[in-house]
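Of the protein chains in this complex, one is absent; all others appear in place.
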Amino acid sequence: MIDRFIIETDKLRKDYGGVEALRGLNLQVPAGSICGFLGRNGAGKTTAIKVLLGMARPTSGQARVFGLAADRPEASVEIRRRTGFVSDDKDLYDYMTVEGMIRFTAAFFPRWRADLEERYRRQFPLPADRKVKALSHGMRTKLALLLALCRGAELLVLDEPTSGLDPAMTEQVLQALVAHVASEEMTVFFSSHQIAEVDQIADHVAIIDRGRTLVAGALDDLRENFRRIQLVFDGEAPQPRFQAPGVERVRREGRVLTVLSSAGVDPILKEARELNPVSVDVVPVTLREIFLESVRVED
Amino acid sequence: MLWYKSWMETRWRFLIGLAMLTCSACVVVFLYPQMAKLIPLASTLEAKGVLGREIREAGELARDYRGYVWGQWYRQNLPQLGTLFAALLGTGGLLSESSGRGMLFTLSLPASRKRLLGFRAAVGLAEFLVLAFVPSLFIPLLSPAVGETYGLGNVLIHSACQSIAGAVFFSLAFLLSTMFHDLWRPLLITLSLAAALALFEQVFRILSPYNIFRVMSAEVYFRTGQLPWLGLLTCAVASAAMLYGATISIARHDF
Partner (left out) sequence: MLFRPNPSSGVPIYLQLMEHVKHGIETGALRAGEQLPGIRPLAEELVINPNTVAKAYRELEHEGVIELRHGAGAFVSANAQAKKQTDKLRAGQTIVAAAVERLHERGITGEEMRRLFEAELGRLSRTGGHGD
């Protein structure tokens, strides 16, 4: 069965003993996309991932992966059979060797790809008989990635895959991901703090804050629809109430009125011109600005 | 491969236990000649109270080799060390794997929590079984060296009782490990309970027949040849219940 959305959550809530980690999260990750999951520290990214993989049970709401209910134990095992996961601390078994970890993991996946294993062992050189506890953070990340990529999985869930890596290694990891997606039928869902890397490889994005989705959609659509409109006035800028849809934020600083729009500019410009500004400027908005503005509104 | 993981995580505890118990068994055998010399002295002792009673009992038992082995090994050394290692082997698992041990990695594998727990329990119990039987086998093996013989049948019966009763402490530590994130609380609670029960058995003789350590040492078998069926059944049921409780506890846990 081919689902439109590989990952789908509906009003997902998760309380950890009084702390509301997720407050009605709505997510939709299309099949075959590379979806970046952006949020501040503590926004709920890791919690959402844990719920999707059956490590934590939702307080209310729905979470589905491959169309299967993530909170049902048997369905969850099936989800994990088809998913590759890398946790944000890249935790593996300290006492096992690299070879041991690979053989241990391969035993769980009948569709283990020996060809990919060979490719990645060469690409990220990993010493076969070194114990995991003796590996550097970068090598542990590469090992964790190898273990996730070789499973023959349809979905990759990565929690901050490049955290703690230097730029060269970050590029290597992103390159491996992009190459993998190019040659396999795969969806990637990765959370990140690094807006630049989401910009680079993602085609879909979901921005979350305080356990809720703020902005989500195809990255190119966001880039085309988000605009900043700057209006300069002769005297003090007015305080208008815009009727047009898509007005995310209006900021007034002296003679300048800045409007952040998420739905194009034409209806807003029409209203704006009626205020008789001295000049009207329309500029595109970067993902970084979209992110910062969105989480600021929440404050 | 889960058995391999459980083995890697418990092997040092197991091997140290095996070494200690084997040494202890060998010492019991080789100490016999000296003990035999001291027997006549024991019955002349005037010591009073619990300690005095202990010493006189030891003297009585050591009149024959079988009694000596039962008194030293099956009533004392094996239950003490065995219970300690039962608790040690039962401790650990998913919750305590939080730091540097790959907890989230394990949870991301396509294995149900029941299966993860099941493998760990099976490996732990198997290791405990080995600790209950193998060192004990050294007694019939080495007894000829001190000019005595010891029946294999006794070993099998006593070690079986040791296993079944000791499994209760294993299961308790196992269950507590699914409730606490640290290693020391399950261990401390289990050993404290064991110590309390052992003390109870020594001090309050009246209630003793129902004490777990009586079942463990199979005293009734030693004295009358009857197996403590009720005690063994109770222990088995208690262990099973606690292990089942562990699966429920872990199934509900949010990581």
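Think of it as A and B in the order they're written, each chain with its own count starting at 1.
The working rule: contacts are C-beta pairs under 8 Å (C-beta built on N, C-alpha and C of every residue); 3 or more make two chains touch, one makes a residue touch a chain.
It should be emphasised that the depicted structure is a prediction, and the values quoted were computed from it without experimental measurement.
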Displayed chains contacting the withheld chain: A
Option from A:D15, A:D94 or A:D199 whose C-beta touches the chain left out: A:D199
Residue of A:R113, A:R210, A:R223 or A:R252 in touch with the missing chain, whole complex considered: A:R223
Contacts of subunit A with the absent chain, listed as residue ranges: 32-34, 171, 174-175, 178-179, 181-183, 195-196, 199-203, 219-220, 223-224, 273, 279-280, 283-288
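Convention: only the chains that are shown with their structure count from here on.
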Distance between chain centroids, defined by C-alpha means - subunit A, subunit B (Å): 51
Touching residues (chain side subunit B, partner subunit A) in the complex: 1, 4-5, 8-9, 100-105, 107-113, 251-252, 254-255
For the subunit A and subunit B complex, residues of the former touching the latter: 16, 50, 53-57, 73-74, 77-78, 80-81, 83, 85, 87, 89, 91-96, 103-105, 107-109, 133, 144
